[in-house]
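Selected chains from the complex are presented in situ; the others are not included.
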Amino acid sequence: MSSSKHKPSLKFGVMLFPGSNCDYDCHYAVREVLGEEAEFIWHADGSPLRYDCIILPGGFSYGDYLRPGAIGKFAPAMERLREYAAGGGLVLGICNGFQILLEAGLLPGAILRNQGLKFICQDVYLRVEKSDSPFTSLFRPGQIVRIPINHYEGNYLADEETLNKVTSKGQIIFRYCDSQGRVSEEANPNGSLANIAGLTNEQGNILGMMPHPERCCEKELGGEDGLLVFRSITNSLKGGREAVAG
Amino acid sequence: MPANQAKDSLLELALSHGLSRQEYRQIQPLLKREPNQVEVGIFSAMWSEHCSYKSSRLHLKKLPSRGERVIYGPGENAGVVAIDDNLALAFKMESHNHPSSIEPFQGAATGVGGIIRDIFTMGARPIALLNSLCFGPLEEARNRYLLSQVVAGIAWYGNCMGIPTVGGETRFAQCYRDNCLVNVFCLGLVEQGKIFTARAGGVDNPVIYVGSATGRDGIHGATMASQEFDEGADQLRPTVQVGDPFTEKLLLEACLEAMGTGCLVGIQDMGAAGLTCSSVEMADRGGMGIELDLSRVPVRERGMDPYELMLSESQERMLLVARQGSEEEIKKVFEKWGLPAVVVGKVTPDGNLRVMKGDQELASIPTPLLTSQAPVYDRSAKAPAYLDEVRCLDLDCLAEPKDYSQCLLSLLASPAIASKGWIFRQYDHMVGLNTVIRPGADAALLRVKGTAKGIALTVDGNGRFCYLDPRTGSGLTVCEAARNLACVGARPLALTDCLNFGNPEKPEVMWQFSQAIEGMRAACQALGVPVVSGNVSFYNETSGQGIYPTPTVAMVGLMQERSRYLTCWFKNEGDVIVLLGTTGLDIGGSEYLNIIHGRVQGTPPPLDLGLETGVILTCLEAVEQGLINSAHDCSDGGLAVALAECCLGPDGQRYGAKIALAEEMRLDGLLFGESSARIVVSLEGENLSPLQSIAKTHKVPVKVIGEVTGNRLRLGRWIDLRVEEMEQVYTQSLEARLATEKGERGR
Amino acid sequence: MIQAKVYVTLKKAVLDPQGKAVHNSLLSLGFEQVKEVRVGKFIELSLAVSDEKEATALLNEMSRKLLANIVIEDFSFELQQT
């Protein structure tokens, strides 16, 4: 089942907060499916981070109490993450990980309760808005992919100035769309501003996204579109030698 | 206070706990002295129906609980069943009916929390949840409120824990209006060498309290679950407990880590009757005593007295017995997860539960008095009078529908049948990366990482059938569960149950109960499925009005080669559609009779265990040999609804079908009757004859009834509907009904 | 027009996991002076009503029916004419 056709050459870190619950899943996707090395980073551990990519996994850090990500942002490991990211290290925040990055100010904007106020767990379609980021280098421009979402709070919000900025600087990576790629209100599951499902910081080395790529890395689980995110990361880290998918 | 006045107030206390006068009088001779207040509290909790199973114990013994693969059956926190030489599954189901009708969100949430603790107490990592829910009709605002809050509560707790809720069932009937049913199931995976049990052992070993601090939550909870509600139920409200899934997640991780240290001797969750029940059970199972010092128990509120400390049902707490000298190591593990771990007592050789506060002895009771010597009743049973009346259904007075297409649409719109997407979209059903078949199919399928195996899960109940005939009804329930597993291709391993009934002191209820056990026993024996754990919930009554007798069954199945799994949806244009089993004139107790005619009458379909077994085996062998492309059993709504559901694949993968049936009986019976032991399969024409020969060896009738084709469902001359139209009704009805939800609590 | 502020708080004896988590976080941020934290809801409503008595009656009803879950929560409110 492990697709490790090659010897692992890259090391991913998966940050573990009290209440994280997609930590094992991310670890599994990296090790067993992607075939690279993965290690957990304990939130209270303040030692410097030496990884090729760091994943902030989904879940309910600190029970999502007060606001999702509000308490997690103070972890000692987060201080190290700032340094790591400032040095250009790749960071992927998924769902709660994205929320923590927003709270920490490492990504612009904020997240509100879903417009429908209910938890949503389902597959959604995303349009890849930028395929030359380190996280999407193997996607075709405008490719439509199917990845599950799973959250109470995924309703992305930013003020107008921020929206203009992230748009013009090409920071928006994924938008919610329908199966035909139409970005519309009907295809917006949670009320996110401009259907934003994932975006990066200005430097482009930190991606936060609500959908869970680790959940669709294998056919058996309903699709492999998520694997392309991880493969894009390794591809960029290895200097972009792999060819773009189909 | 004068002596006899004090005695009176102790009697009052016992009565307020739900003990009878007579039971109270038994305490003194057993204890050979007068009990004090704390002791009366302890006796009352342990002798409550909920903890003692005093009305059900004699009957539960009749259920088969052994099997080659069974490692632990009833008597532990969860049943444990082997799936190979190394791995095992731990699972159990539990009811949280009473707390949920008082505060649906927290009641359901803490129910989930409780069952999860039962599983990780065994050393297993929880990997799946199921839930079975029954409510009053959705026309009433209060019932819509209950449903949405219960679902939200389950979602909140399960999602936060990172345990996927992969299935469930949801039913509606007037009788559940004031007594909704919330049954939750959890399954965990464990290596056989790492199973833990709740036994105290080793004299002087420390007893360690871990998890949340104790507050005044849920005092009387165990007894609340053992009493009928009356209109004054509001007074029971202060006992409502609030869940904290975040703390439970930490507790789960910390406990599993602590188990890995090799320092633990035994571990038990604190559920009903909190510290009392957990320490008594641990001591009793280990044949030891336990001494507790209440002054060391972490508390959340000031001024809690010993009685409150012993009976509090604060959530997210566990009791451990560890090896002497390992205290620091254990503490370190819990500290890492931000949880207190406090030595609150020790194991003693004398078999007593001894409660101290510093040097002062507050209670001392030999544990057998609380367990094996607790009252057991062989309560009298009598068939209820209502049966004669409801069982006679005069079909001649039942007008057949004029428009069968419309009739099918009405059934697809019925909340019992319509898609439960609105519910399971709110549950994280994917976390853990194991969910191969998501909710919405006959059974969920999980993979077992590192193996080719799959685990199938289903939960089923049918209160209406059981109301009309509890014995047949509960047998049919077990069969339906096994059939659901067979439809995905999994062989039944074992089951767990929740037996939801009314007041057992009523002979009619006791009759229903004993009949249901009989039916379950017979079906389990015929299918070779042991009952490895379960739970009884009595007193589901309000102001004398009881629920339908509702045994709920969660069955776990195993697939050696999961890649062969099937779903219920048609896969290819041109496939032949075949019905396994036979259709009788079985309108009694059907959803059709209920929805279209507004009647709950007649007798449920006959239980033919031979045919059930044959149909299940035929389906399984056909799956294993790769002969069929889809399989779906007929249940609520009968053949017509089953066929409609086969057309409505997920993600808009729709197929039509053309079906021809001989008009061998009343059309409503033919189309909507609920004869059991039937599975609709679809396959390529060339596989028909191998399927027929398998069926022949199991003496199962096989009938080719049609073909997968086009985008309409055409059933004889009677039904002709666009699949898209059916899909709209099917997928949107529940949501549409709940959209009228005004958020009102409706009390 | 009346401006109303409704405060919804968990009953005293009821566990407040959110308050506990916030408290712990504040402590670990060094705010050791904090002895207790309870988290509740604060709901602001504009009412097209001029009579305070009427507003009070309405708010009581709304709170009981919807804004507070009186099984585990208490509520109180303040009015202000605008």
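We just call them A, B and C in the order they show up, numbering each chain from 1.
Going forward, a residue touches a chain if its C-beta (ideal position, glycine included) is under 8 Å from a C-beta of that chain, and two chains touch if they have at least 3 such contacts.
These numbers come from a predicted model, not from an experiment.
Participant: For validation, list the number of copies of each labeled chain in the whole complex.
Facilitator: A x1, B x1, C x2
Going forward, only the chains that are shown with their structure count from here on.
Participant: Decide which interface, A-C or B-C, involves more C-beta pairs in contact, and give its chain pair.
Facilitator: Of B-C and A-C, it is B-C that has more C-beta pairs in contact.
Participant: How many angstrom between the C-alpha centroids of chain C and chain A?
Facilitator: Roughly 35 Å, centre to centre.
Participant: Return the residues of chain B touching two or more other chains; collapse runs of consecutive numbers into ranges.
Facilitator: Residues 244, 246-247, 338 of chain B touch two or more partner chains.
Participant: If you look at chain C, which of its residues touch at least two other chains?
Facilitator: Residues 17, 21 of chain C each touch two or more of the other chains.
Participant: Residue numbers of chain B touching chain A in their complex, please.
Facilitator: Against chain A, chain B makes touches at 152, 155-156, 159-162, 244-247, 249-250, 337-338, 424-433, 435-436, 438, 447, 449-450, 563, 651.
Participant: Quick one: in the complex, what on chain B touches chain C?
Facilitator: Residues 102-103, 105-106, 212, 215-217, 237-238, 240-244, 246-247, 300-301, 314-315, 338, 743-745.
Participant: Enumerate the contact residues on chain C facing chain A in the complex.
Facilitator: Going through chain C, the ones touching chain A are 17-18, 21-22, 25, 28-29, 39.
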